[in-house]
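With one protein chain removed, the remaining protein chains of the complex are shown where they sit.
All chains are identified by letter, namely A, B and C, in their written order; residue positions are counted from 1 within each chain.
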Amino acid sequence: MKTNKIVTPLKIALLGLTTVLAATSAQADVLSDVKSKGELIIGTELHFAPFDFLDNGKHAGLNKDFFTEVGKELGVKISYVDLPWPSVLPGLEASKFDMVGGPVTITKERMKRYNFSLPIADASVALLKRKGNSAVTKPEDIAGKPVGAGKGSSQAAQLEDFSTSLETPAEIKLYVDNNSAYSEIMTGRVVAVANSLPNIAYVASQHKNFEVVLPPFGKKTYYGYVTRKNTDSESLLKAINDIIVKMKADGRMEDIQVKWFGNPMDLPTDMIVPQI
Amino acid sequence: MTFDIQVIIDHLPEIASGFGLTILCTVVAALIAMVLGLFVALGLMSKAAVFRYPVRLYVEIIRGTPFLIQLFLLYYGGPSFGLYLEPIEAGIIGLAIYCSAYFAELFRSGFNSISLGQLEAAQIMGFSKISVLWRIQIPQMMVLITPGLVNICIILGKETTILSIVTVPELAFVLTGIGSETYAYAETLTVLAISYLILSELTARFGSWTEKRLSKYMERSI
Amino acid sequence: MLDFSTLPVALPLLWDGVQMTLFLSLMAVVLGLMVGVLMCLARLSSHYAVRFFAQLYISLFRGVPLLVQLMVTYYCLPLIGINIPALVAATACIGLCASAYMTEILRGGFLSLPTGQKESATMVGLNQFQVLLFIELPQVIRLTIPGIINEAILLVKASSLISAVGITELTRISQNLASSNFQPFEFYLTAAGIYFIINSMISAFGFWLEARINRRVIA
C-alpha cells in the first residue's frame, strides 16, 4: 500500500522543495494548500508506542490509523516526517510540515504558543518499573531514588512537581529519548520512568520485563495534535476536530482505541482547559 | 521574529555550568585519549603481529563507527557486561576511546617522521628504549604533530554535543532544554553556535601559540 | 543474550537508511571538494580581504558542530523567511562543513608542491589557470588522497547527525527499530557493523586508488 508507506526522505525533500516555494511566498490557507497539493505532511517521532512506532518494520500505531482516516475524509495523501522529539515543535514553527501528529500533552504554556486539537488520549503520568521490583509499589516509593523521564516533556515537569511534594525528592534524570530511559530501568540506573499511561501501559504489555506502577499521579492531562497558532492553520485545525467528532460518533475512534489501548478511552468532547 | 536575549540572561547560571562541563569533558577526555593513544600507537608499531593486528582492528573499528553509537553501546550496553558508568564518566571515557584511535594514528605518523639516524645515534650511546622514547621521540613527535593534535581536539570538543544522549548536562543539553522550555529556539541555538565557535577558536589559537613556542628552535623539515 | 531474530524484517529498512547515508556522504565529498578547491585558492590568495574571508569561512564551519549548523539552518533561517527543504539543508550543511576541512587538506597539498614546477610551467607559456588546472590540481589531488579518504570516512559518520532535520538515514532507522522492537543493542550493533563495512570499503578504495595513481606516476 503505497499511501501507507512512510515517505522516503528523498521524496520528502523533493516535495519540500516544491511546497517550500509556495509556503514562503504566499500567506495561503494551510488546509486549502493541503488539498490543492493533495498531501498532508505530519511531523512526529516514530519512537512512541502505541501512537507511532515501527511494527515489523512498518509504521503503525493509533496516529497512523487516525490519520489514515483523516486522509480518507480530506481526500489527500498522508506523509510523515520522523524527527527526534526535541526537533518536532521547532520543525512545526519553521513550517517544515503542516501539523504535529505525534501526541503532545496539552499545557497552558504550550497553548499560548500553539493550537491544539480536541483531546485524543489521556496523558496522565504513571511510572514504569522492572517487573517484580518490590521497592516501588506506589508512586510515593520513588522518594530519594533515581527516576527517569523524557527531556522537555510535560511528564517530566509533573514528575518534578510530584517529587518535590515527597519527603525526600527523587533524583530525576532526563533522557533525550524515552526508550533510552526505559533501557535504564533494566540497567538499574533508575528504578522507574515516568511517562504517560497509554505509552507505558503499551510498553508493559509488549515487554515482559516491565510493569506499570498504579495509580497515576499528578494532574489530569490530555494529548492533542498541534498546529501553528496562526490564522492560516485555523481551518486545518477545525477540519481535524470535525473528523475527531465524526469518528467518535460513528465508532471508528473507539475501534482504534480498543486496538491500541486494549479498551475504549473516555475523553472530553470539548476543548479542555489544561490544569498544568 | 523577535530575538529575546532576556531568555539567555535568565538562564545564565545553567548555561555557564553547561559550558564548564563541556570544557571539563573535552579537556579530561583529551588528556586520557593522549595517553591511551600513545599506547595504542606503540601497539600499532609493535614488531609482534599478535600485538599489532588486534590493535589495528581496535583502531579501525573505533574510526569506522559513529561516536553516537559507540557511546550508546558503552552507556546503555555496558551494564549487561557489568560495566556501570555514571553519565559523565561514560561520556569522558567514550570520548577518550573514540579519540585515542585518532591520536594513535597521529602519533604513529609523528614517530615515523623522526629520522632513523637520530635513533641510531641514541642506540649506539647505550640509551634504553624507554629513554629514547621519552627523551628523543616523544618531545619531537609532539612538536611535529601539534597542528594535527589541535584538529583532533577541536573535533573532540564538538563531539561533546553527543553526550546529551547519555544525560550529561553539557552545553547542548542545557541549551536545547531551555529552548524547549521557553520556545526560544533561535536564541538558544545561536548561543550554542557562538559558544562552540569560541571554544574551537580558542583551541586553534592555543594550538598555534604552542606550535610557535615549541618549534622556535626546531627545524620544521626533519 | 542478544537476539537478532527481528533483523531479517528490518533489513530492507536498514538498506533504505544505508542508501541515504551513502547519498549524503557522497554529496558531502563532492560538494566539499568543489567548494574546498575554491576556498583553498582564496586561502592562498595574495589579497588580504580574500584570505580573511576564507579564514573566516573555515573557522565558522570547522568551529560550529554540524548538529548545531543543521539546527540553525533548518529551524532558525525559516524564522527570517529563508525556508530550505530538509535534504537541501542537510546536503548543504554537511557539504560546507566538509569543504572547510577539505580546504585545509588541499592547502597542505598545494604547499607541498615545489615552486620550481610552477615557475617552469609559466616559463613554457601556460597561463595561471592552466597551471592550476593541468599542473597543480592533479598532483594536489594525488598527494591528498589519504586525507580526502579520511575525511570521507568522517563524513559517513557525521551523516548520522542529519536525522535532526527529519531525514531518515542509517542511524535514525536503527534508533527507530531499536525503540520499536525494544532491542537497542542488537540494532545499534548492527548499525555499527554496517558503518564499519562502509568505511572499510572506502578505506580499501582509497588504498587501491593511491596504488593505482602512484603506479602510473612513478612507473
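Structure notes:
The rule is short, and it goes like this: contacts are C-beta pairs under 8 Å (C-beta built on N, C-alpha and C of every residue); 3 or more make two chains touch, one makes a residue touch a chain.
Assume contacts and distances are computed from a predicted model.
Between the listed names "Phosphate transport system permease protein PstA", "Succinate dehydrogenase hydrophobic membrane anchor subunit", "ATP-binding protein" or "Phosphoribosylformylglycinamidine synthase subunit PurS", the UniProt record for the complex's undisplayed chain reads "ATP-binding protein".
Considering the complete complex, the chain that is not shown touches B.
The missing chain, though absent from the display, is touched by one residue of B:Ser17, B:Ser80 or B:Gln118; that residue is B:Gln118.
Only one of B:Val59, B:Ile88 or B:Val143 touches the chain withheld from this view, namely B:Val143. Touching residues on chain B toward the chain that is not drawn are 115, 117-118, 120-129, 131, 135-136, 139-140, 143, 217-219, 222.
Operating definition for what follows: only the chains that are shown with their structure count from here on.
Interface comparison, A-B versus B-C: the higher number of contacting C-beta pairs is recorded for B-C.
Greatest centre-to-centre distance from chain B is found for A, with centres as Cα means. A separation of 38 Å divides the Cα centre of chain A from that of chain B.
The geometric centre of chain B is 20 Å away from that of chain C, both derived from CA atoms. Shared interface positions of chain B, defined as residues touching 2 or more other chains, are 72, 76, 80, 185.
Multi-chain contact residues of chain A (touching two or more other chains) are listed as 90, 93, 177, 180, 183.
Here chain C touches chain A in the complex through residues 6, 9-10, 12-13, 16, 20, 23, 71, 74-79, 81-88, 163-169, 172, 175-182, 184, going by the rule given at the top. Interface residues of chain A facing chain B in the complex, by the touch rule stated above, are 86, 89-90, 93, 113, 151-152, 173-177, 180, 183-184, 186-189. Contacts from chain C toward chain B in the complex involve residues 1, 59-60, 62-69, 71-72, 75-76, 79-80, 153, 157-158, 160-161, 171, 174, 184-185, 188-189, 191-192, 195-196, 198-200, 203.
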